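Removed: one protein chain of the complex. Kept in place: all other protein chains.
For reference, chains read A, B, C, D and E in written order, and residue numbers begin at 1 within each chain.
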Amino acid sequence: MMLSDTMILAGILDLLSGAWPAGVIMLGLGTGFAIVLLIASEKLKVEVDPKIEQIHEALPGLDCGACGYAGCGQYAKAVMEDPELLGSCAPGGSDAQEKIALILNLQVSESGPAKRPIVHCRSRKDQRAFYAEYRGIPSCTAANALANAQACKFGCLGYGDCVRACKFDALHIVDGLATVDYNKCTGCTACSKACPRGLIRMVPFRDENENMMTVACNSIEAGRAVRAMCKVGCIGCGICAKQYDMFSVEDNLAHLDYAGYEPGEAAETAMTKCPTGVIVYRGPSAPEPRQPKEKPAAKA
Amino acid sequence: MSDGSALKTGVYRDTLLAGLWRENPVFRLLLGMCPTLAVTAAVKPALTMGCCVIFVLLCSNIIVSLMRNLLKPHLRILMFTLTIATFVTIADLILRAFVPDMSETLGPYVPLIIVNCIIICRAEACASKNGIIVSVIDAVGMGIGFTGTLCVLAGVRELLATGKIFEVAVMPGRFVPWAAMGMPVGAFITLGLMLGLVNLTSKSRS
Amino acid sequence: MHDNITVSFAPHISKPLSTRTVMIDVIMGLAPAMIAAGYYFRLRAFILIAACVIASAVTEWVCNVVRKKPFSLGDFSVVVTGIILALSLPPMLPVWTAVIGSVVAVAIGKMAFGGLGSNTFNPAMVGRTFLAVSFGTLMTTWTVPATIDPNMSKISAENILISDVSEFRTQATPLAWSKMAIKNNLGAETYAEAEFLGTVTGAVGGCLGETSVIALIFGGAYLLIRRTISFHIPAAVLISAVVFAAVGYWQDPMTYVQPLYHLTSGGMLLCAFFIATDPVTAPLTRRGMWIFGIGVGGLTMLIRLLGGYPEGVMFSVLLMNAVTPLIDRLCKRVPASGKPKS
Amino acid sequence: MDTLSALLLAFLSIVIINNLVFTKFLGICPYLGVSGRIDMAFGMGMAVTFVVTLSGTMTYMINNWILIPLHLEVAKYVAFILVIAGAVQLVEMYVRKCFRDLYDSFGIFLPLITTNCAILGLCLFLDLWGVGSLVEAAVQSFGAGIGFTMAICIMAGIRENLQLADVPNCLKGAPITLITAGLLAMAFMGFAGMIR
Amino acid sequence: MGKLRYFIEQSWLLIVASFVFGLLLAATNYALEPVIRQNRTDKLNRLAKGLLPAAEHFVDIGSEVEIESGRGQSEQITVYRAVANNDKCVGWSFNIGGSGFADRIDLVVAVDAAFEKFAGYDVLASNETPGFGDKIKNDYYRGQFKGAPVGRLKVLTTGNAEKIDSEIIAISGATISSEAVVAIMNGVVGQIRERLLAEGLIDVANAEQRSQDSNSDTGGDVGNE
Partner (left out) sequence: MVTEVQGNLSFRGGVHPPEKKELACDCAIEPGPAVKQVAVMLSQHIGAPCRAIVEKGADVEAGQKVGDSDAFVSAPVHSPFAGKVKEIGLCSHAVLGRSPAVVIEARAETPPVQPLWEPDADFDESKWSPEAICQAIRDAGIVGMGGAGFPTRVKIEPNRQMPKETLIINGCECEPYITCDYRMMLERANQIIAGVKLVKRASGCSRAFFAIEDNKPAAIEAISAALGDNELIKVAVVKTKYPQGGERQLINAVLKKHVPTGGIPPMIGVLVVNVATAAAIADAVVSGRALTHRAVTVSGEAVARPGNYYVAIGTSVGDLLEFCGVMKTQMPRIVMGGPMMGLAIADMDTPITKVSGAITVLTNKQIGKAKSAGRQTACIRCGRCLEVCPENLNPTKIAHAVKGNLLDLAQSYYLSACIECGCCSYVCPANIEITGYIKTGKIFVARQNKRMPQ
């Protein structure tokens, strides 16, 4: 017992006596670097935007480059400028992502009730008239620049420039008509900027689940021309404006004052009385738009 | 009480699984690619490498987790580096003492574990924020995930490059080895295709 | 309304050209080389060409099916790839090897990058290099042309075969001679003079399509006349190769063989007319083409004269393919009327 | 003259024949991460060249003049990495403070490099190859940096083109970059055996 | 004063950790160092013994042999004397290297007691291409050196590989690696011989007799293969 104790002790002493130079040199190295870095960090301080600093702090600080930027500092700057880059820091994971979102949100979240996109057209491919067949580049901007193969020069073209612009997979072309999936939409306005015909306008919805009423048409053609071009276009007849005073007709096209709109009897009546059925609901649980009344369709 | 522990086990399981697949260091996080490519010409060195990484990851996670409340911002990364370098040296010594062959094959890629992003990442992302148990589980999960992918990759390459797996011949006698698979070309292309495959499976699932 | 009317962007007429006609031109240009291959290596040539073309086509088709992309074999580019790959293989290569090469060429060299037009590297050369790297021995096993030895006996890289029949001394490939000359200071001229004629007609060992200089020149001329290729790349490749070879020869005629000999041997002509000119992987601008061609010729000679391999064409083409984007960037065109202000 | 050509050969050899990325798999993370655009790639390459030259020479000195005479090889790795990390951080701070323009063009890449295994890897390889003199160590490390720059710029060029290509979705990003790197490595094998 | 305080606050952990880790390292090293050294000699011995079966153990000759390694530089080489049961010298072995096709090649070379004939070589470390250059590890190439005369070896690409003489037939497809091996030997072995002779370490009389023995040994080996 005694023997083994002493042996162990001797062994440890032996070890340590062999080990001390290494310990000392590492001690030296460690101290040296600590001194140098601390002094340097004091002396060579550079002023940076505090927000970037904050983001930088939230990041892991590994400078691994996984984000595609040269180090965390660069990424912090980039995220600051373009919040869509959020989440490309793999090491930081969701943790860092949330923190940055928090930092950034403080600046952007004061914009009031969310505006959401409404496509101001309701005409499916089989409800529109065509003069010719478009054989060009499959892009709305391109098709819009050419002569109107599709008779209506104001409605949706269905080549999906807006779909490509949406980073959240919230837009799809359904039967030749751009259709928003309001459950996925984040209200980023990208689609409204992409549509060459300005069909998609951001509209103030009052809450998440509301279905907004809208005049789903954009055509300022005279009523007769509209009927020749589209079964479900607004003909500017003004019936809706008579039913509900938030509707008004200008340039052959009915408008709804979205800010003043309140759901109610009057609005509903206007909707049902509309001869072409162009007044519809748009929203997360909007009902199928009704078919146009038979009369105008038969006439056209 | 039991609720709390159930919750905890859930966290543990999650942490473990994260490393194995969801946040697999190689396939998902694309971290530590250098050793992944360099040591996967055959399964044996890959496995050895994986074990070294597990060892270092475990030790550094434990140490960092213990020290987490004492860390100061300016010298934090330096501290991590120091810890990791120490354990890598120890791992290297152990390899040289007990599996000299592998130590020779792996050469400088063992010390290169020091700069392997996985380890410092886990120190930063997990160990410096979590308690010791979570850190250990995380280290094990990540380590096994890393080792596993290394071995899969090495298996494919060794099979095609030599017709053997784990140095045991498995291909029919007439098989002509594809020498390219044992070379850098094979490493890059195999890993590239494998990442593609992983992307494919994960996409089809989501 | 008028349902047969269509609209689209101007111009509304187009030159009667298509990718397919371009590729068919290349196949026509390759025809003399294929015929020469058939003449010198008999059935082997056709087996290999057929194997490569079929394997390449099937690979592309499978890739299309997997990616749910439209059928793309109609442009015939994959046929060109298959033929060029086949023409750059040794005659006795086992068919399964050629199939592996074709699959690698098309799947990794072409389809992984997005198919026709997107690939960075010349698919045929990717396939060939993969084979050379993987199956070195098979890829350096040459045969005597059937016109010299009807049995087409094998000759490995360094052996000299003296045929009893014709007293014709031949050796693996002309390039193997020059490599040996380099190694052993053998006074290369003695080799070169004797075998020069062989390289012109094609009665030497070597890859299927590269032995007959005459056939290659015919094919190349056809492509130039048809304007399928422009003269810039072939000219740059050949001129720079001659210059580099001449520098070597002038330095040490005892070690390095004559410049002309380098032009006619190995894959130099096949490369100059058919491989380096692959439009997809070569620069777009004329200045870029000159740089590219000089690079291919220069690197080829560098590898031939100083490198470990006897032939440098495949590597130099791949290397220059890699820097093609940089060349394109360097040789960016400036509008005819100068850069716009501001 | 003789040593000069020997140095030149050593330089060329590490630039093209023993290229760190293609033959030694070093520095793959930034190679995958920062090769998206040519200007970024070039900045990264320059930064690596600078740091690798610096740390190659410094570790050579530390190793041969301190550690080996004192028989402290066991602390080699620790010493190497501390020297690299410290030096990089110092240089970065210094450049940022004093040469703002330089910093903006490539200084931003400096911190990223500390955790890049090309640097430590090269120092270890220099040790392994038994490089004979300080000058040789400096030349080789500089060559390694240039080799890395070349590799990453080539890759960046290719990737800029691939932006417009119809690469299969599952191969987009890292996978196709790796495959390209593989083919590049294959092409660079052509230089093998050139300098003996 | 405040600065010092700040400094200590910030860095005490690092400093303490450095010291502790230093000790940890040193201790591990201390414990494992003998094992590692033993491993290395074991491997050298194992390889050398494979080349010189008659040897019982290897002793290093005390001082290192300095040779020119080209480019005006010199290199230190440890030479081991292979000693048989009967304490007689049965050969010499040493560890030399040089550049190959891909990277450095490290060889263990053994010669007979009289330093006149090679007893063969083995590859300690190489990075040659699998399937090509790494055939220098194969017996049929190594066999050519067993009994080849010490002196200038020559590499040919054709010839009879069975015949043992100063002409070495290269591995087909890997001439460069083949040449590299020969070049390493040509560069160094002669010099070592000179040095050993100069220091009188080679007992010429004894060696001659021994060399006949070992010659028959190695000859037998070659015959057996």
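We take it that a residue touches a chain if its C-beta (ideal position, glycine included) is under 8 Å from a C-beta of that chain, and two chains touch if they have at least 3 such contacts.
What you are looking at is a predicted structure, and each value in this text was computed from that prediction instead of being measured.
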item	value
Of D:Ser5, D:Ser133 or D:Gln163, the one touching the omitted chain in the full complex	D:Gln163
Which of A:Pro83, A:Gly136 or A:Pro289 contacts the chain that the document leaves out	A:Gly136
Interface with the undisplayed chain - residues on chain C	2, 4-19, 21-22, 72, 75, 77, 115-118, 230, 279-280, 282, 284-285, 332-341
Interface with the undisplayed chain - residues on chain D	163-164, 166
Where the missing chain touches chain A, by residue	130-132, 135-137, 139, 141-142, 144-149, 151, 153-154, 164, 193, 196, 220-222, 225
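FYI, only the chains that are shown with their structure count from here on.
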item	value
Label of the chain whose CA centroid is most distant from the centroid of chain B	C
Taking each chain's C-alpha mean as its centre, the one farthest from chain A	E
Identifier of the chain whose CA centre is least distant from the whole-structure CA centre	D
Pair joined by more contacting C-beta pairs (B-D or B-E)	B-D
Chain centre separation (chain A, chain E; CA means) in Å	67
Distance between chain centroids, defined by C-alpha means - chain A, chain D (Å)	40
Distance from chain E to chain C - Cα centre to Cα centre, in angstrom	45
Residues of chain E touching at least two other chains	10-11, 14, 17-18, 21-22, 25-26, 28-29, 101, 131-132, 176
Set of chain D residues in contact with two or more other chains	23, 29, 74-75, 78, 82, 85-86, 114-115, 168, 171, 176, 179, 183, 186, 189, 192-193
Chain contact topology (line, ring, star, complete or other)	complete
For the chain A and chain B complex, residues of the former touching the latter	30, 33-34, 37-38, 41, 60-62, 64, 66, 90-93, 95
Complex contact set, residues of chain A against chain C	129-137, 142, 146-147, 149
Chain D-touching residues of chain A, taken from the complex the two chains share	21-22, 25-26, 29-30, 33, 36-37, 40-41, 43-44, 46, 62-74
